[in-house]
Every structure is written in structure tokens, then in C-alpha cells.
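Got a structure for you, questions after.
All protein chains of the complex are present and in place, except for one that has been dropped.
After this line comes subunit A, so read on.
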Amino acid sequence: MMRTAKIALALVATVSAQAASAQAVPSAPAPVQQGQDDGGLVVDVEGGMSAPLPILIPAMPTAQVTQTPAGSTDELGQKLAQIVNDDLRNTGLFKTSGPGANRAIGIGEVTAPNYASWSGGQALVQGYVRANGNGSLTIGCYLYDLAAQNELVRQGFVVSPGDWRRAGHKCADAIYARLTGEGGYFDSQVVYVAETGPKGRRRKQLAIMDQDGANHRFLTNGQAIVLTPRMSPRGNAIVYMSFENRQPTLYVYDMATRSNRKLVSNVSQTFAPRFSPDGRWILFSMATAGNTDIYRIGASGGEPQRLTNSPGIDTGGSYSPDGSKIVFESDRGGTQQLYVMNADGSNQHRISFGGGRYATPEWSPRGDLIAFTRTGGGAFRIGVMNPSGGGERLLTESWGDEGPSWSPNGRVLMFFRSAQGSGRPDLWAVDLTGVARKIPTPLDGSDPSWGPLRP
């Protein structure tokens, strides 16, 4: 973790002062203010697979082949182009043609594309890899419109060799942002519960990985059941539930120090934690004498404040991105349904009215949608609705889909799918058009929580 704290993943000023200033600002690839009105290529995120944009991504050349701790720079150029290819392909919005399917380009071509030589694509991604004297790597990232023959993206990233993959994700984020007008989400991590063992005695460990499954590592040893980890908005902490010493309660894991501390000092069972968007608060549920209510507590501790007070099970609280409201689930009306309240607990009102049950709500970081699990008729589904309860859309259906978590740009949901019989879960991602794909994990996986776009 020391390593992560130290990385300088900075936008390089290959270009302009604008790029240089972005170095200080925690990324947030601003939903492209520049690009929307200047014509050229536009990809409609909601349109999904209907007309994926063909995009060519040849290997990134290097001016001088150099050995680095991450491998030689020419091999890295191949792998980085593949990362960009895979990130963009996995969105379903692009028909990618990667380094294996395109001719090699010369270093001089990177900034002066030979437009006439490319066919079969509407856009072209080129880049380069350079090993710097101080041990860092510089990766250039360029996007060209092949029809209009102009440059759309020009960025450079400096990374330590251990973070070389992040440069590929940053490049893909820049391209995605430019072509869709949405923020990117590829340079992000996911914390989840890795599972092994028989159904009656699952062994559960916290694990963290890049959103594409790379750089996987475990955070707990599996001695105690752990559930529902959630990453903080800055990605520097994880709040989760553990049955350590048979005293099930919430812990906060500090990414930098790799240490745990108890969040709530109370004999009652606490669970269902979630950070506030500003990271200052944590919502959680506490079961006392058979009744479960929602509380909030300072992220660094303090006295919990009770927000709900119904005889039903109130749980699964999630803040709106401005922190003013909370969506949660409650069975106070007879079955699990979604409710919204003000952040102080006032004005609690129901927003879901469909058949079956609604659970595990999570407010989109864009604010426009609430994701949930809907169960009934023998199925568990992932769906979304407006914060007012309208416009419900079910995105998945299987025997056991549960627990959606939003991508940093609010366009993709990660969830887990349990198999009937064995109960073994896998991680899946689904976009808002309903296109789902499995996320590879070394063991079974459940309870994913998608962290922020990394600075």
C-alpha cells in the first residue's frame, strides 16, 4: 500500500497547461465540456450495442527498447494497446480492433497518423511508451477521427513501472470520455468478498482488484466471515462487516496502513454500511432486540445518530450524491420496499410499488437513478428506477442476482449472481442497456463495491 500512496500518476504536459493543471485536480474526467458541439464522433451510451463504433488500436511503439521492472518498453506497448482495446470493447459501445489485428506503427507516426493507410475503423488510437531516466514510464495517448482526419485526444501519463496498467486504463478513460461525453471508469478498483468452500461453511475473504480483475490481492485471511465491503469515496478506506470473535460488527480498513478498527462500540449487531459521498459519514444498520434501524456515525467514529424508528427492518441505506437524501429498504409495509428520506431522517416515503420485493438500493453517483435488487417469482433481478420511483427498468434476471454497485460514472453496475443449488456466486457487470458480462475472479465472488476513479 506504501507503493500506492507513492505513485505519481500524473497527466504530463505533453500538451497544454490544461493537461498540466489536471495533475493537481483529482481526475474526474469532466463530462467533456469541449467536445459536444464541435461535431465529429459521438457515441451514445444509452444506445448500447445497436451500432458499436469501429475503432483501431495498434500496438504503441517505443523509440528505444528499454528494459524496465514492468518488462521491455516494446512489450509494454503491445500490452497497453490491449488494455485500451479490452476496456473499450467491454463497454459494448465499440467494435475494437486491437494490436494483434493491426500493422505496427512507427514512432514518428504516433503524432502524424497516416490516415490514408487505415481502413475498417472510424477512430484510431495511437500511443507510445518511453522509459524515463528516473525509472518512471511515460505513455502517450492519442485519438484520431479517421473520417474527419483530426486529433480528438492527446494526453500523456507518467507512472511508476508497478502502475503501468493504470496508464492504459487512463488512456481508455480519456478516449471513452471524449467519444461518449460521459466520465470514464476504467482506472478504478473493486473491493469484494472472495469465497471458497462448501455451501454450509463458506470461507469469505475481503479482496481488492482493478475493475478488469488485474492486480488482485486479499485483505483478510478468511478466519472470520466478512460481508458487504464498501469503498470510501476517495478509495482510501473500506468499511465492512465481520463476524470476528462471533461479535458481528463493522470495521474500517485503512488502505494506507493496512489496519482495521471497529467503527461502532456497541454490543448490538451492526451491518449494511455505506459511506456518504463526502466520506465524512457512514450509514449503517443496527439490530437491537429484534428491530433493525438505520443510523449514521462519523467515519472516524463518535456517537451514532438514529435516523429511522420503525418496527420493521430498515436497512441498506445509501446517500444521494449531494448528501441531502437517503434511499433505504424497509419491510414496515409488509414486504421489503424502497423508501427515501432526508439525510436527517425526516420525510420518509415509499418510492417502489411493483410486485415482489425491492432491496439493496444504491443511489447513482450521477444522481439520476437508484439501482436495486428486485425479487419475486423465483428470480432475483437487478434494476434501476428514478429517485422518485418512476421509470423502472429491469436489467438482469437470473435465479440469484443481488447487490448492485455503481461504476464511478454511473453507467455500469457490478453485482453478484449466485447459482441455484451450489449457491456459488460470481461477479458480473451490466450496463444500462442490459448487456451483462462476467468479471473474472480467482475464487468465487460476491458483494462487489466499485471504488472511485483514481486520481
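Note that in this section contacts are C-beta pairs under 8 Å (C-beta built on N, C-alpha and C of every residue); 3 or more make two chains touch, one makes a residue touch a chain; residues count from 1.
Just so we're on the same page, contacts and distances are computed from a predicted model.
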Query: Considering the UniProt annotation of the chain absent from this complex, which name among "Serine phosphatase RsbU, regulator of sigma subunit", "Nitrate/sulfonate/bicarbonate ABC transporter ATPase", "4'-phosphopantetheinyl transferase superfamily protein" or "Peptidoglycan-associated lipoprotein" applies?
result: "Peptidoglycan-associated lipoprotein"
- request: Tell me which residue among A:A148, A:L227 or A:A343 touches the hidden chain in the full complex.
  value: A:L227
- prompt: Taking the entire complex into account, which one of A:A272, A:A299, A:A371 or A:L453 touches the absent chain?
  reply: A:A272
Message: For the chain not shown, which residue from A:T373, A:S405 or A:T441 touches it across the whole complex?
response: A:T373
- request: Could you please point out the subunit A residues that touch the chain left off the display?
  value: 196-203, 221-225, 227-228, 243-246, 248, 269, 271-272, 285, 287, 289-292, 313, 315-316, 329, 331, 333-336, 350, 353, 355, 359-360, 373, 375, 380, 399-400, 402-403, 418, 420-421, 423, 447
